[in-house]
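Left out: one protein chain. Kept in place: all the others.
Order of writing sets the chain letters: A and B. Residues in each chain are counted from 1.
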Amino acid sequence: MKAREVLGEDPEIVLADKRYDSISTILSTSLVRGARKWTLTDMLDKVFIHKALGIPVFLALFWAMFRFAFDASAPFMEIIGLFFGLLAEASAGIPNEILASFIGDGIFGGLGFILTFIPPIFFLFLGIAILEDSGYLARAAFIMDRIMFKLGLHGRSFIPMLLGFGCNIPAMMATRSIEGEKDRLITLLVNPFISCGARLPVYILIAGAFFGSMATTAIWSMYFLGIMIAILVALLLRKTILRGEPAPFIMELPMYKAPTFHGSVIHMWERGVHFLKKAGTYLLAGAIILWFLSSFPWGVGVEFSYTGQIGHALAPIFRPLGFDWRIVASLVFALLAKEIAVEALGIIYAVEGETAIAGALVADYSPVVGYTLMAFTLLYIPCVATIGTMKKETGSWKWTIFQLALTLVLAYVVGLVITGIGAILGYA
Amino acid sequence: MVYTVALIGNPNVGKSVIFNNLVPGARQHVGNWPGKTVEKKEGKCVYKGTELKIVDLPGTYSLTVRAVDELIARNYIVEEKPDVVVHIVDASNIERNLYLTFLLLELEANLVIALNMFDVAKEKGYKIDVNKLSEQLGVPIVPTVATAKEGMKELKDEIVNAAQKKGVVMMKPKITYGKKIEGLIQFIVKIIKKDETMAQKYPARWLAIKLLEKDEDILEKIKDSIYRRELMEVIS
Partner (left out) sequence: MEIPLAVLPLGGRGKIARICGGRGLVRRLSDMGFVPDVEVKVVHSHASHNPGRGGPLVVEVKDSRMALGRGVAMKIMVQELDD
């Protein structure tokens, strides 16, 4: 007996057919369909997936979501910051100096820092949960599919890219809904190029110090640069090591429904706690390691601490970019979380407050170096927590290390290009 | 007595709401499916003195090997053999949802159907004769509105019921696919039954169907069987 001969066609098709046939027969006696009730959904979709309006509405909604996340979380961040500040102060009273520093700066300082950005992350997750539960997120992927396809990606890749502007970690977690393995991998690999919220304080400091009235433009250029690099690298990966077509776009658009507070909070909570467990571990470990590297050998000051030594050791490599040991050391600090670079520079220059730090920077470096530093901050190795997330999401060290190498090399090359252009244009 | 209960269903049918209704948050545990980056959610709940270990399988449209999620769901049911499989069906989208039900019936899972989003179906003007449907499928069906926690008690009753009945009542397929295909299936089943390891490990009828579909995972699994050639001859 041969299947094809007996059936006359592919058994798989016959089976699918027969299943649906049976289903129809069964339903014909037990289901009576009423009048179509898709009207509300169809009406909403006329706007949400409108050819011209779709994208602006989408961008507006996401912008609103980010605003909501950051505004709603601001008071919480203050409270947490204050609380840990108090704890850190209290621990200054511990008799053993080293222990006091370990607990005050290392643990409370590190923890406090980590915990301050939990509110925005949780609110971001809440926003996403609401958009997802309502059914809107499917539409968003649908609208962006056309553009994503041209970039060699799947429509679903857009949401993670967009989330990256807030924080790369939830963004990378969001790639789980992408089906094609290669599509997902590419999205994960280029996500860190999207300028996350942590890099903004660094841009503000540097741009404010060097570029005066052009500061805002300089900052916007970083976002633009990040997007361009992400697109280019994605295209490159598609053409080389992750060749292929994006998975076919087949997606169900559920009826719109009002998300329940209860349901969305549960989704937010699940993702939030998950993120905390993973990112938190890396951050705490990183904070302790960094504390150790910058506090020891004990009492010698930052320049001669291990961090300072690393800065000095690596400085020659970065000289072409105009970076000295101080900048390199602060970049090492920033591996914990990119916004730490600001504080780090303060510690290294032994000054406090942004104006003072800005002053120190302008005194020592040219605007070209400033801009190079901004670009380098944007592109180089993602923060420890992101690296941890990458390992978790890919389940592979190979790709994680590849990403580290990719980002570092790209940052360096772009840095050189900027320095080169700066030199040609006549800035030292 | 601890019974394992697997939850399965299409995406967007309210499966996680039902999971949360059955297992209070504190008793939930999120881990990883071994070797995969997909999360595994499970938890315990106690109902009328019976302990239920509930495993939330990834949302899936079918049980082919196309995606990691589907393979995980399928392998869990085939290899772990849970006592009960609760298939959560979107009542307002019932026709397509039942496709997965049929696949589960082929897998000879001990099924209970939670006909969820019953309120949405009603709003759409649907009238569903639950008893008739249940009779034709040969599966107990509980209408539910998970977001309003309606039907949860009845669902738990049916789950415990089904768990206790497992293996006692023979799962005879109520649903057949026409003479030609059934003939082929029986032919293949005879060959399968000759291989003792295979026959013990997997439901024969399901295996036959998967072979006809040239399922990659199953083809891999029968690689070492001495009856491989015979089987390949029929299905190639």
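One rule holds for everything that comes next: a residue touches a chain if its C-beta (ideal position, glycine included) is under 8 Å from a C-beta of that chain, and two chains touch if they have at least 3 such contacts.
Computed from a predicted model, the values in this text were never measured in an experiment.
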| item | value |
| --- | --- |
| Touch partners, limited to displayed chains, of the chain removed from view | A, B |
| Touching the absent chain when the full complex is considered, from A:83, A:149, A:269 or A:296 | A:149 |
| Which of B:64, B:136 or B:164 contacts the chain that the document leaves out | B:64 |
| Contact set of subunit B toward the excluded chain (per top definition) | 61-62, 64, 66, 92-96, 99, 214 |
| Touching residues (missing chain, whole complex) on subunit A | 12-13, 16-17, 20, 33, 38, 41-42, 45-46, 49, 51, 138, 142-143, 145-146, 149, 155, 248-255 |
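The criterion applied here is as follows: only the chains that are shown with their structure count from here on.
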| item | value |
| --- | --- |
| Residues of subunit A defined as touching subunit B within the complex | 1-4, 6-7, 11-12, 14-15, 18-20, 22-24, 26-27, 29-37, 135, 176, 179, 252, 254-255, 257, 260, 262-263, 266-267, 269-270, 274, 392-395 |
| Residues of subunit B that touch subunit A when the two form their complex | 10-12, 16-17, 20, 25, 30, 35-39, 67, 92, 94-95, 98-99, 102-103, 120, 123-130, 132-133, 136-137, 147, 175, 177-178, 180-181, 183-184, 187, 209, 212-214, 233-236 |
